[in-house]
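Missing here: one protein chain of the complex. Every other protein chain is in place.
Right, chain A next:
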């Protein structure tokens, strides 16, 4: 039976940059375990002849021609940026990531 441990939830939270308190970890680990358990039951029903579904629509090859369309103005692009400088998005130091 698949499940998820508290440690795995903590790891995922870190990867998603979510700060979770100890009690939140307990809480979400339990909830996520229930969800994964529910989804796992689908696997029990689906036999070998049912391929995993990633897309509900039977479409392939939806493409567009290589033609330029208007972009946003830089003012529009930066409108919701918490900080900007020199027409660029300003972000806190990235040290520790690289």
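Just so it is clear, contacts are C-beta pairs under 8 Å (C-beta built on N, C-alpha and C of every residue); 3 or more make two chains touch, one makes a residue touch a chain; residues count from 1.
In the analysis below, contacts and distances are computed from a predicted model.
Student: When you check the chain that is not on display against UniProt, which of "Aspartyl/glutamyl-tRNA(Asn/Gln) amidotransferase subunit B", "Nickel import system permease protein NikB", "Fatty acid desaturase" or "PQQ-dependent catabolism-associated beta-propeller protein" does it turn out to be?
Tutor: Result for the unshown chain: "Aspartyl/glutamyl-tRNA(Asn/Gln) amidotransferase subunit B".
Student: Which one touches the absent chain: A:3, A:37 or A:74?
Tutor: Residue touching the absent chain, from the options given: A:74.
Student: Please give every residue of chain A in contact with the chain that is not shown.
Tutor: Interface with the chain not displayed, on the chain A side: 11, 15-17, 54-55, 57, 59-69, 71-74, 77-78, 85-95, 97-98.
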